[in-house]
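Reading through the structure tokens given below for one structure.
Removed from the display is one protein chain of the complex; every other protein chain stays in position.
Letters A and B name the chains as they come in the text, with residue numbers starting at 1 for each one.
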Amino acid sequence: MDIKAYMALSLTLFTIGIIGVLVRRNAIIVFMCIELMLNAVNLLLVAFSKMHAASDAVKASATYVSDAQIFVFFIMVVAAAEVSVGLAIIVMLYRNTHSVDINFLNRLKN
Amino acid sequence: MGNYITFPELLLWLPLVAGIIAFFLKKQGSAKAWAILSSFIILGVSVASLFFADDVKYASFNKVNYYWLKYIGNSFYLVLDSTGRLLTFLTALSFPIIFISTQQNNYKNPHSFYGLMLLTQAGLMGVFLAWDALVFYFFWELALIPVYFLCSMWGGEKRIQATFKFFVYTFAGSLLMLIGIIYVYLHTPERAFDDGHIAQHSFALQSFMHATLSTGQQTWLFWLFFAAFAVKMPIFPFHTWQPDTYDQAPTSVTMVLSGIMVKMGLFGVIRWLIPVLPDASLQFANIVIILSIIGILYASFIAIKQDNIKKLIAYSSIAHIGLMCAALFANNEMSVQGAFLQMFSHGINIIGLWIVVDMLEKQTGAKHISQLSGVAHKAPVLTIFLVVIALANIALPLTNAFVGEFLMFAGLYKANVWYAVVAGIGIILAAVYTLRMIQRVFYGESNALTQNIEDASLGQKFVLAVIVAFIFGIGIMPQPLIDLTKEAVNGLLAIKK
Partner (left out) sequence: MSNISALIWLIPILPLIGFLINGMGRKQLSKGISGIIGSAVILASFILSVLVFFQVKEAGAFNVNYFDFIRLSDFKLGFEFKIDQLSSIFLLIITGIGFLIHVYSTSYMHEEPSKDFAKYFAYLNLFIFSMLLLVLGGNFVIMFIGWEGVGLCSYLLIGFWFKKPEYTSAANKAFIMNRIGDLGFLLAVFWLIAKVGTTNFDVLFAPETLKLLTANDVTGITLLLFVGATGKSAQIPLYTWLPDAMAGPTPVSALIHAATMVTAGIYMIARSNALFSLAPITQTVITVVGLATALLAASIAIKQNDIKKVLAYSTVSQLGFMFLALGTGNYTAAVFHVLTHAFFKALMFLGSGSVIHAMGGEQDIRKMGGLHKHMKITSITFLIGCLAISGIPGFSGFFSKDEILAGAYGYSSMLYGIALFAALLTAFYMFRLYFITFRGSFRGTHEQAHHLHESPAAMTIPLIILAILSVVGGAIGVPEALGGKHELAQFLAPVIKSAAHHLDHTTEYMLMALSTALVLASIFAAWSLYKNYKASGEATGFGKVLQNKWYVDELYQTAIVQPLSALGTFFNNIIEKKGIDGFVNGVGKAVNYGSRQLRLLQSGQVGAYVLLMVIGMLLLFIIQLFV
């Protein structure tokens, strides 16, 4: 299968993510959009790793390990950690302010 | 290296360790006593090192080389050579004088005050001993940091502003130098270490001297390095931090700044600028000399108009340093030798001046010429010392500064007649502002402020007597000091050829 299809999909997901972060004001939606962006990148990494990381001869060797796929796991781990911390923050925010609208959350400025 | 401890190590580690210990001595008296004691021990070491001046015979006493950051071609390389000997001796001599003369002053948080003072000494020693650019830069900054704290915590009313200015000035200069150091480093040849490791580049002075730099590269590197040194000296027009800082810093720190720290700039020129960038140093010698001479006249004229005694001394110091800088670039034996002598003499003399000024300020609370009058009636001994030191400062014959200035002017004259003529006007102006200050402050009828002034205490008399002894000792028999630095002078001149 052509790499271009993966790229197109990943780009679309990433763009949706960015637009979501930019236009939505609900913290949870923003949060989900960030996850979307991360996963778009993951997708691209996996695709590239599969198709372009090494020549067939190298892939055939016994010691070959795909570095990029390991990175994907890193990102997933970080994303999971982020979700747990981020959601906790959002919950605490909601308890304090009864709102999850990010435009009201500018009190750290001063 | 042998198994014994070398002089560079002692000179560097003793003040460092003493300084750290001082931080734990919370009592005023014990911190003071510790500072004086340790500074005397360091002076002893420094005096001893003068007897091991033969670089061939005692080579192993005067060199030390630890591995530090081997992988980037750096080692902790300290050498005590004849330039270093002169300036480490000046440093070691100044600190006991400073501690004793300001003994009556009680500082809040004495432990950190004396600790920081001793750390400054360690930093200065490091600068004068380093033969590795990274180590040099390290100590160059290390000497600055305690001074920053000393000024901002124990200074006068406007200390924050003055200190900030001082810090930004010197730091800006230092960063330019750092860029220069890194650039030169990237053009140094490979260096093989004893254990077989080969670093691609090296920070050692020797490697810096063999760096492959085109004339064009030397040109702009020269100004990067010179910026750092010019700020430190300082040279017109990089000098405006100095009067404010001298005015606002606690006097003992001012003594360190004016007596030793300004010599770091001159030392940088001697140790790094001229050896590493000899072509550019020759090329720009005239510009630097002209800048220096403008500075001499400019600072002297301003000194005539100063009412603040501390600022007056600051401007007079700018004029003197300008002359030394011009002489270093005049590129003949007389002028360079004169500059070496004068570096030492100026350090001694200006500390003496500060001692007297500090006593006046502590007793009367006044630091303006117009506020004071007739000090000579109540404090004749103090006045005599001041007059002697002030006259030494304006280079009267048979005092130490005369020999230095005579050689510097003679050398400048050889380089270009007009340099000596124009700079010579500075001699006259120096007499004008010095005598004016003496007349207004010490002569005349005493006024309300000076009526109850007390004469110098025993400790102060002692240090002032030591200073005066140095003034006349060097003034009458300058040859030992010339012999001490002769090798460095000729080495420096040989590089340029």
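Quick notes
We adopt the following convention: contacts are C-beta pairs under 8 Å (C-beta built on N, C-alpha and C of every residue); 3 or more make two chains touch, one makes a residue touch a chain.
Quick caveat, the model's predicted, so the values are computed rather than measured.
Among the residues B:187, B:210, B:378 or B:414, only B:414 touches the chain that is left out of the figure. When the whole complex is considered, the residue among B:145, B:182 or B:431 that touches the unshown chain is B:431.
In the complete assembly, the contact with the undisplayed chain comes from B:396, out of B:21, B:69, B:396 or B:466.
Where chain B meets the chain that is not shown, the touching residues are 165, 168-169, 237, 239-240, 298, 301-302, 304-306, 333-334, 337, 374, 376-377, 391, 396-398, 402-403, 406-407, 409-410, 413-414, 417, 420-421, 424-425, 427-428, 431-432, 435-436, 439, 442-445, 477-479, 482, 486, 490. Contacts to the hidden chain, counted on chain A, fall at residues 18, 21-22, 25, 30, 102-103, 105-110.
Basically, only the chains that are shown with their structure count from here on.
The geometric centre of chain A is 59 Å away from that of chain B, both derived from CA atoms.
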